[in-house]
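The complex appears here minus one protein chain, its other protein chains still in place.
Chain nomenclature is as follows: A, B and C, assigned in order of appearance, with residue numbering initiated at 1 for each chain independently.
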Amino acid sequence: MLSSIPPFALFFLGAIAVAFTKGPVRKVLVLAIPLIGGLNLWFGVEPGVHLQIELLGYTLTPYRADKLSLLFGYLFHIAAFLGFVYALHLGDGTPVGSVASDVGEEDITGDKTAGLQHVSAMLYAGSALGAVFAGDLITLFVFWELLAVTSAFLIWARDSERSYATGFRYLIIHVVSGVLLLSGALMLAHSSGSVAFEHIDLSTAGPGAWILLIAFGIKAGFPLAHNWITDAYPESTPTGTVFLSAFTTKVAVYAIARGFAGADVLIYIGTIMTFFPIFYAVLENDLRRVLGYSMINQIGFMIAGIGIGTGLAVNGAVAHAFADVIFKGLLFMSMGAVMTMTGRTKGTDLGGLYKTMPLTATLCIFGASAISAFPMFSAFVTKSMIMVAAIEEHHYIVWLFMLFASAGVLEHAGIKIPFFAFFAHDSGIRAKEPPKNMLIAMSIGAVLCVLIGVFPMAFYTLLPMEMDYHPYDTTHVLVQLQLLCFGAIGFVTLMKSGIYPDEKRAVHVDAEVLYRKLGPWIVRSVGGAVARIDAYVRSSVMEVVGTALKGANRWHGSMGPLARSWPTGSMVLWVAVLLAAYLVFYLF
Amino acid sequence: MSQHLPVLIVVVPLLLAPLAALVGNWKAAWIVAAAASWWAFGVSIALVRRVLAEGTISYEIGGWAAPYGIEYRIDLVSAFVAMIVATIGAVAIIYARTSVRAEVSEDRGALFYSAFILCFTGLLGISVTGDVFNIFVFLEVSSLSAYALIAMGQDRRALTAAYQYLIMGSVGATFIVIGIGLMYSMTGTLNIADLAERLPAVADNRTIPVAFTFLTVGITLKLALFPLHLWLPNAYTYAPSAVTAFIASTATKVAVYLLLRFFFTVFGAEFSFEQMQLDKVLMPLALVAIVTMSLVAIYQDNVKRLLAYSSVAQIGYMVLGISFASVLGVTAGILHLFNHALMKGALFMAMGCVMYRVGSVRLERMKGLGKKMPWTMAAFVGGGLSLIGVPFTVGFVSKWYLVQAALERGMWPVAAVVMFGSLLAVIYVWKVVEVAYFQEADPDDDIREAPLGLLIPTWALVIASFYFGIDATTTADIATRAAEVLLGVGP
Amino acid sequence: MDDLVVLRVGTKILIPFILLFALYVQFHGDYGPGGGFQAGVIFAAAYVLYALVFGIGNALRVMPAKVVYACGAVGVMIFVGTGFVTMGLGGVFLDYNVLAHEPSHGQHYGIIAVELGVLVTVFGVMVAIFYAFAGRRRLDP
Partner (left out) sequence: MIEFVDVALLVLLAITGVTIIRLRNLFAAVMMAGIYSLLSAALFVVMDAVDVAFTEAAVGAGISTVLMLGTLALVGHQEKKPRRPAIVPLFVVLVTGGILVYGTSQMPPFGHADNPIHQHVAPYYLEESEHDIEIPNVVTSVLSSYRGYDTMGETAVVFTAMVGVLLLLARGPLPRRVLLGGEWRTVRPGTTREELRAEAAHALDADGSDGDGSGGTTPGSPGSEDIVGEQGGKHG
């Protein structure tokens, strides 16, 4: 019945309604909109083209549904719903039992900017939906830029100098991505005569396709373009980050899956993405930033899966994206709960919270188990598809890297996050459990993680490609358990034997000790090299930018020759010079 | 009556201009000026419709057949440009009522509106006439009145700016008349259609390239193509707000029309672009204009000046489109004429609102205006989005055509420069948005929202710039057909 | 300037002749060189001469600034108005043929009308500009 109304429209209208309401009405609204939209999508929308308009001689398809976009559509409705449940308490004042005010930073919970956050989150979710149901590149571009702008407000909602600067950096990167997208789209449109967003063959479509891939890649956090994720996510409010983690990168994964499935280059990009963030993740102290690195790592699996390109691999990639939104959301929610209640997110500042926040700790462990791909949890049934597809397509080295990365995931996300936040040394913080709505949101997330893990076949029917795959075969379960056990045993041994000095402020040392056992050369040579290359690229890029800016200022600044006001006599002389120049040009 | 429409669009305002000076009282003068503007607006719409339906209209003034008498010859290009001028004039006159009252002393009001109508009439006269000398005459009317209008600015630097514009504008007009004279000496005619017919026979005479040179320099000076734009920033910065909004959206546009008229109709695209290789002159200058002038705009801290430099960059876009000398390219140029008139008009009007309340348009005085003058600043953002070229704004439509035209010629780097220009526009628009929305206002200021008399015209243009960005079929269709007329490939 | 008797008397004698000459130029334009523009300038020259010799105060009494400004405006209106009259009589703009039964008579009337417009405007504008300059700082004797 509502099938001809694009899903984003409901959210955009909702945002207006939210902007003009307050209190309980607003709370009902923010919950009702994703619910109604989700139900409508589930029951009312058939695959097919639902809306077309003509613009500038091209056919635009602002609303097109197929299995791939529907899957992301369901996902984003779930994510929006969870996010709004999680953020429901905003505007009610500081939660009971919070010790956040101890840290001295004003309003660390983002309570003051509740209205702004709700409106921009609503618009943000709507933009993400618009993007995945966009049937052409121009519509995609519009939502691509809207995603950037609306999400930037979620970062600014923290309302601090730092978040302002971060949000601005974030916005610039995403606007650049949008401009590249439009450029690529124009080039493709010019060569093919159509702006429809379908599969693009990188080898034959010309430079436009590459520009498009770079545009998508920036949003997906490709290596060297990944900085914005770890830069921006830890700077948002506790609730804002939950929204941020759900949409932007997943829209990019969707776009790559639709446009570039089977492009070989993606396998290698994805593989690099799976393992390089691990080195940073283990060195990082801010737990939300650790999750940021972990996100790049998870996207790496998806990108590699898309690159492999078989039905199984692409299914694995999008399924993993689905699962990742939920378990990463759960982890960000638990860290957000910790931040809301304590005001801190640094591993060294926290610890021992399980005593007063047992529910949060348990739910966090659910998320950690899911991300580590324990059997019966979601990532197990999704990531394994990608790994199996890699073997089937004889990408053995890629598979090995992924295996290594999986172990890394266990260490930095599966163990480090819950351990440092809730266990480790007792920091003496006695914060209460977060507000109920936060707990409810986390519980729903945890249940979903388990449901997907336990009933994979039901979940698989939603996937876009045809395939025949069963996750729970003996080999797979055994391999995974072995990997997990060895990883866990290593960690526990180090802890118990006292090599792991838990009272020091250095996560850094802990990681080094751990890796000295696992393989010292990895940290020293590979990790060092990655860090050095990263630093080199960054510094040389900054240098080029700096020189360019200086040059621009010399010529274009207020006193530069191009901006100065000239005396009238010089102007006239200049005209005479030009007259002579033109005469010479035309006459000879 | 209706067969007189071509001449009525010019002579009715021309009759009203002295009337406005005669009535003496500024309110009455404003009514006269508004009548003139709205009359011309209505007639221009009628003319566009008639040209679309019937093709080129010819009107022989005095009953003398061309080329012996003066002919008004309105094809789609003329009608479209006249419509742009008339539309902006009709909106600007509403705006002027409030704005001019605050910025120009009342005893000058009557003369001011008289000059306003004269400027308006001159621009219309240029766009509809079919006679090159008549172009010059009306160019003088519009230029002289424009100098006087600019000199009415609050800041005393307006006088210097107007003086420089006077000198440069006179040089430009003189060059144009020298070019016309040289052409006359070779052909014995001043009628555009007749000239176009007779020029090829004498094209190998060296005098014609010299005429071509004088016209190139003269016209590019009038349209402020880099590097002959030097008069423009000061003139736009210090003129009264209503004048800046009007002149920025019309005067340079009419100069672009002259470029089209002389190089496509009079000389013919083949002669201009293949023999004279005009594209080799226009394209590099346009590209340099887009990049350097956008960069300069970034460094400005007076917003009117920032917009003025942005105008020079935007003129680069128009000329770039024209320099492709293809239907797509010229379409892009003509479309951007219209589109830029809408958005720059809106932006300068928004700045006029700021001027009205704050008394300055320097960036540091605009802190926190997003809260204090929400409608004004929202209008600025709307115009700014168009300047950047965000989809569903007119700016996007023109950039779209421009990039397509570049790609059609296989000029990837040119398309890249166009996109890069958009990025630079993001930066300079953002500069203003940042100050207005993200910096705290001085709590002592009691600045209120601008009055409706200013907001309504401003928003009319903003809404138009969105409307024609979403429904671009009408304008794009007219522009395409106009381009076909110019290139002689149309039906 | 009371002692410049020669100048004053000379001017007094000259001015009527200059005015007469201006009229000659205006109406003889059909047969010899001349016309509204030249006649207007000569009129203005005579008037300016008067103002220079007898003081701007006297000149303003003869013809107040407002009247002069109005002349500048009215002349244009006469010219454009002629065009409207021809349109009203069924011709195109400035088609003088329709002003009389005989086309050539119509041409005569039309030319006289528009030349009058030119004369009035040029005279008004020249004197107005002179007033504006002179009014800035006293040029009076």
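Just so we're on the same page, a contact is a pair of C-beta atoms (placed from the backbone, for glycine too) under 8 Å apart; a residue touches a chain by one contact, two chains touch by 3 or more.
Please read these numbers as outputs of a predicted model, since none were measured by experiment.
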Chains in view touching the one left out: A, B, C
Listed residues B:70, B:124, B:464 or B:483, member touching the removed chain: B:70
Candidate in contact with the missing chain, chosen from B:127, B:189, B:265 or B:422: B:189
Of B:104, B:193 or B:482, the one touching the omitted chain in the full complex: B:104
Touch criterion as defined above, residue of B:207, B:277 or B:473 at the omitted chain: B:207
Absent-chain interface as seen on chain A, which is shown: 558-559, 563-565, 567, 569, 573, 576-577, 579-580, 583-584, 587
Residues of chain B (touch criterion as defined above) contacting the omitted chain: 14, 17-18, 21, 61-62, 64, 67-70, 101-108, 111-112, 114-115, 118, 121-122, 125, 131, 133-134, 137-138, 140-141, 144-145, 147-149, 151-161, 163, 182, 184-190, 198, 202, 205-207, 209-210, 213, 234, 237-238, 300, 302, 305, 359-360, 362, 365
Those residues of chain C which, in the complete complex, touch the missing chain: 25, 29-35, 37-38, 41-42, 44-45, 48, 52, 69, 72-73, 75-76, 79-80, 83, 93-94, 96, 103-104, 107-108, 110-111, 114-115, 117-118, 121-122, 124-126, 128-130, 132-139
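Simple rule for what comes next: only the chains that are shown with their structure count from here on.
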Chain contact graph, described as a line, ring, star, complete graph or other shape: line
Approximate Å spacing (C-alpha centroids) for the pair chain A, chain B: 45
Numbers and ranges of chain A residues touching at least 2 other chains: none
Per-residue overlap in chain B, given as positions that touch at least 2 other chains: none
Interfacial residue positions of chain A with respect to chain B in the complex: 54-57, 138, 141-142, 145, 164, 175-176, 179, 182-183, 186-187, 189-190, 207, 552-553, 555-558, 560, 562-563, 565-566, 568, 571-572, 574-575, 578-579, 582-583, 585-587
Interface residues, chain B side, partner chain C - complex: 4, 7, 11, 14-15, 17-19, 21-22, 59-63, 114
Touching residues on chain B, where the partner in the complex is chain A: 163-164, 167-168, 171, 175, 206, 209-210, 212-214, 216-217, 221, 227-228, 230-231, 233-234, 276-277, 280-281, 292-293, 295-296, 298-301, 309, 390-392, 397, 400-401, 403-404, 407-408, 412, 415-416, 419, 422-423, 426, 438, 470, 472-473, 476
